[in-house]
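The complex appears here minus one protein chain, its other protein chains still in place.
Then we have chain A:
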Amino acid sequence: MTGLDRRLVDAAVSLSPAAHRDTRREQWLADLDGADELGLSSLRLGMGAFTTALFHHRATHRSTWEDSPMTTVPVTGHHRVPHTLRTESVLIALAFLSMFVGALLLILLGRYGGTPLSRTFYLAVDGVIAGIPGLLFMGALGLSEGGTRRRRSLAMGMTVLLTVLFGSYVVGFGRMFAPDWLIIGVVVAGSVFVWLFARGHRGRVWLVTLLPVLVLCAARSAQEFAFSDLNAPAAVLAFTYWMLNLVPFGACAVAALLAGRISSRSRTAAAPVSLTGRSGEPTS
């Protein structure tokens, strides 16, 4: 077992549902220990453990986990155990980081535009600012809880459309057909819509879709104000423009958090006495 294999298993365990960590850790470490004995690559085992933790999140209690060995009670209920490290949140944060980096690269490109390679770089940066965040968002949708698989699949399809729309805005193609504010407005409101749809939210929670739109209006006013100073350096203006463009996307994350809080509060209010099931386990 090398340090890298061990770290992979540690990462895999931390990504695993809390209820499964002890078992998975012991099982995977024992497998790493025995890899040489069976002529297997411990690195590949570590990678396998990592992908298992990353892509297999369903945390149904396994009959023989955490119990005395060889109990064979059939398991029928399915529920997800919350993770300590929320992978969805990490993916959303990475998506936002990618947009931020992409915006910085665009500002730099603005200074060195007009070179023969600048068009190629623009396309690459388009991927960083729109493509990668789109993929990460789809990953977060895939891991989101509350909705059906069909809803999540539809939401991913809608995300592809939103990603293409935002990408067309970044390269300038979309701006030939619609104003900036309209494209960004559709993308941010659409992102919140897609998130709520994938998670199966209902009722007044949907009002949070308006939050990024309102923030966009405020950001547009701030942009107008910034551009009214004709003496400001071009780099400062470009920086202000792009950072203010990212603010509505930050509002999307806030809207999603708010939606989660509102819906969990309404669930608690609707069932104040049924916090535990017959077996004593939490029901939500």
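A few points about this structure:
Assume contacts are C-beta pairs under 8 Å (C-beta built on N, C-alpha and C of every residue); 3 or more make two chains touch, one makes a residue touch a chain; residues count from 1.
Here is the rule we use: contacts and distances are computed from a predicted model.
Between the listed names "Acyl carrier protein", "Monovalent cation/H+ antiporter complex subunit F", "Transcription regulator PadR N-terminal domain-containing protein" or "Branched-chain amino acid ABC transporter permease", the UniProt record for the complex's undisplayed chain reads "Transcription regulator PadR N-terminal domain-containing protein". Looking at A:14, A:52, A:87 or A:118, the residue that reaches the missing chain in the full complex is A:52.
Here one chain is not drawn; of A:7, A:44, A:119 or A:261, the residue touching it is A:44. Within chain A, the residues in touch with the undisplayed chain are 23, 25-27, 29-31, 33-35, 38-40, 44-45, 47-52, 55-56, 58, 60, 62-65, 69-72, 74-76.
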